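Let me give you the structure first, and then I'll get to my questions.
Shown here: the complex without one of its protein chains, the others still in place.
Each chain carries a letter (A, B and C) given by its place in the written order, and its residues are counted from 1.
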Amino acid sequence: MLTNELRQELIDRAAKAYHKAYAPYSHYSVGAAVLTDSGEIIDGANIENAVYPLTVCGERVAIFKAVSEGHLHFPAIAVVTRNGGTPCGSCRQVMAEFGLDTVVLIADINGNLVNTYTVRELLPNSFGDADLKTS
Amino acid sequence: MLTNELRQELIDRAAKAYHKAYAPYSHYSVGAAVLTDSGEIIDGANIENAVYPLTVCGERVAIFKAVSEGHLHFPAIAVVTRNGGTPCGSCRQVMAEFGLDTVVLIADINGNLVNTYTVRELLPNSFGDADLKTS
Amino acid sequence: MLTNELRQELIDRAAKAYHKAYAPYSHYSVGAAVLTDSGEIIDGANIENAVYPLTVCGERVAIFKAVSEGHLHFPAIAVVTRNGGTPCGSCRQVMAEFGLDTVVLIADINGNLVNTYTVRELLPNSFGDADLKTS
Partner (left out) sequence: MLTNELRQELIDRAAKAYHKAYAPYSHYSVGAAVLTDSGEIIDGANIENAVYPLTVCGERVAIFKAVSEGHLHFPAIAVVTRNGGTPCGSCRQVMAEFGLDTVVLIADINGNLVNTYTVRELLPNSFGDADLKTS
């Protein structure tokens, strides 16, 4: 169950990861922490590149780490930025690959919760693997 | 004004572009046609790559073509797939860069309109350049 | 045949496209022009996004335009930047999808040729669809 305590723990982990960002180009750091269905918390931060298209967002780094360690279901993810920015469309789609019910906690760097969404709310009528399988 | 006639013309152009897709890996073709604020229609199709991350969607090809020809505002875009699939999160974000009011017409390959959205509806509470500028 | 005259025409078209770049984040413009095997020249420029990973390079815009118009083979591509920068690894891979023999002309904004390569030279021992088909 996603208790208030667990929500705050996720936000705190994302706020800690925020400081690991490699963002020399945009100077906009993002920290994220994903909760796995086995109760682990795995964090990540954005990693930029002189070739801008090769930049990766903090949300995706956290999810990629978790998936590469065998996790495929995520009850919640926390995202921390200086202004409480929401995930980009690409990150929403990567979240959607692993489920539309994931709770997305948006917080600022002081650890204050700004907004709460589900992936389904952030990416309504999403494209997915069922589309690819139609003929 | 986005008349019914103009909507159908956009869908027809997208349906024609559908057949230009280079999709040897997914075999899922996407055609798109964007309307510029000067009244031009510019189309595109998806272009895949053996390195899947380097694939580009049809919506983005149409928008990239239009922007590279000096257009920055798009009243509408039509998207055609075999099943009336919606744009992915990445394409929604690329649309959002150029305005949230763009009308997105979703159609099937028979030219039937399946759904109509705005970019704002498809990408609620979107991230944008205003976020980058916060301090 | 890729005559000196044709090479210069490609560079000039890329230099012209350079000024169509949408690069409000990096302020680094890229113009490109690709030659199709039917002798057409199709140009493009880089298009950035507040979400940096959704940025697309000028080389890819030119290639995407050409492919979406039915072209799949490119004898040459010219790339123009203020300092004669080379294509990124992603663009090299997109070029490779359509052939390793494409000549890559690197020029500065004054239209001076700085370097000439083939895609094979820029992406040695490249990954490609033959890899995907192995079992």
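The rule is short, and it goes like this: a residue touches a chain if its C-beta (ideal position, glycine included) is under 8 Å from a C-beta of that chain, and two chains touch if they have at least 3 such contacts.
Since we're looking at a predicted model, the values are computed, not measured.
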Can you pull out the displayed chains that the omitted chain is in contact with? A, B, C
Note that subunit B touches the absent chain at residues 25-26, 48, 51-57, 88-90
Against the hidden chain, subunit C presents residues 26, 28, 81-83, 85-94, 96, 115, 117, 121-127, 131-132, 134-135
By the contact criterion defined above, which parts of subunit A meet the unshown chain? Give residue numbers in ascending order. 17, 20, 22, 24-25, 43-45, 47, 49-51, 54, 56, 58, 60-61, 63-65, 67-70, 72, 90, 93-94, 97, 127-129, 131-132
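We take it that only the chains that are shown with their structure count from here on.
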Between subunit A and subunit C, tell me the centre distance in angstrom, where each centre is the average of that chain's C-alpha atoms. 33
Nearest whole angstrom, what separates the Cα centre of subunit B from the Cα centre of subunit C? 23
Pull out every residue in subunit C that's touching 2 or more other chains. 25, 51, 54, 56, 90
